[in-house]
Each structure stands twice: as C-alpha cells, then as structure tokens.
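Coming up: chain A.
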Amino acid sequence: MNEIIEILSDLHPDIDFETAKNLVDNKILDSFDIVSLIAEINDNFDVAISAEEITPENFNSAESIWALVERLMED
Partner candidate 1 sequence: MLFTSYEFLFFVLATCVLYYVIPKKWQWMLLLAASYVFYFLAGASYLPYIFVTTVSTYLIARKITSLQAVVDAYIKEHKKELSREERKEYKAKEKKKQWRLLLLCLFINIGILAVLKYTNFAIANVNSMLTTFGSTAKLDFVDFVLPMGISFYTFQSMGYLIDVYRGKYEAEKNPFRFALFVSFFPQLVQGPISRFDDLAKTLYEEHKFNSATVASGLQRILWGYFKKMVIADRMLVAVNTLIKGPEEYQGAFVFAGMLFYALELYADFTGGIDITIGIAETLGIKVTENFHRPYFSKNIKEYWNRWHMTMGSWFTDYIFYPISVCQPMLKLSKFSRKHFGEIIGKRIPVYLSSFVVWFTTGIWHGASWNFIVWGLGNFVVIMISQELEPLYRMFHKKFPKADKALWFKIFRVGRTILLMSSLRMFDCYRDVPLTFKMFGTMFTTWNWNVLWNGQLLELGLEVKDYIILFLGMMLVFTVSMLQRSGSVRGKIRTLAFPVRVIIWYGLFLVVLLFGAYGVGYDASQFIYNQF
Partner candidate 2 sequence: MEEKKLSRSRKVLTFCVVTIIIIGSLYLLQKLLVPKYMTDIVEGAMIAEYYDEEHDHDVVFIGDCEVYENFTPALLWEEYGINSYIRGSAQQLIWQSYYLLEETLKYETPDVVIFNILSMKYNVPQNEAYNRMTLDGMKWSSSKVNSVKASMMEDEKFLDYVFPVLRYHTRITELNGDDFKYLFHKDKVTHNGYYMRVDVKAAENVPKGRPLADYSFGETAYKYLDKMTALCKEKGVQLILVKAPSLYPYWYDQWEVQMEEYAKENDLVYINFLELQEECGLDFTTDTYDGGLHLNLSGAEKATKWLGEFLSKEIGLASRRGEEKLETAWKKKLDAYYEEIDRQTKEWQEKQNGGEK
C-alpha cells in the first residue's frame, strides 16, 4: 500500500494520495500516468495488470489500486 502511494507521489508530488479519491474521474491521473504506474507495479510486485483491468473503479484511489494488486498476486 505504501509503495503504491510512493509511486503515485512520484508522479504527482502535489497530491495527497492517502486521502484522494476519484483519481480517474477527476482527471488527476491521465492515461500516461496510468501506464507509468502499471510499469512500476509490474517492476515492484511482479504482477501484470492487463488492459481490461484499467477501469476507473480500479484506479480511483490508492486503496483500490492496492486491492487490485493484491487480487492479482493471489490469483
């Protein structure tokens, strides 16, 4: 979870990702960010997030991203 927040903060130092919700709906994360994020996650956790998992629900908050990663790691 903290690692996710770290990655996110690298992308946007000015945002507090602990509390921020609706990252996608409010256009805080754009498609470039999401792609960088997925690359980082792939590096750090060794999980592959595929295109079909890129939905607003999965990327709207650090929490939901973490949930996605956990689910994929289990799978």
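Simple rule for what comes next: contacts are C-beta pairs under 8 Å (C-beta built on N, C-alpha and C of every residue); 3 or more make two chains touch, one makes a residue touch a chain; residues count from 1.
Regarding selection, all candidates are chains of the complex that A comes from, given by their letters.
Small disclaimer: the values here were computed from a predicted structure and weren't measured.
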For chain A, the touching partner in this complex, picked from 1 or 2, is candidate 1
Residue set of chain A touching candidate 1 in the complex reads 27, 30-32, 34-36, 38-39, 42-43, 48-52, 54, 75
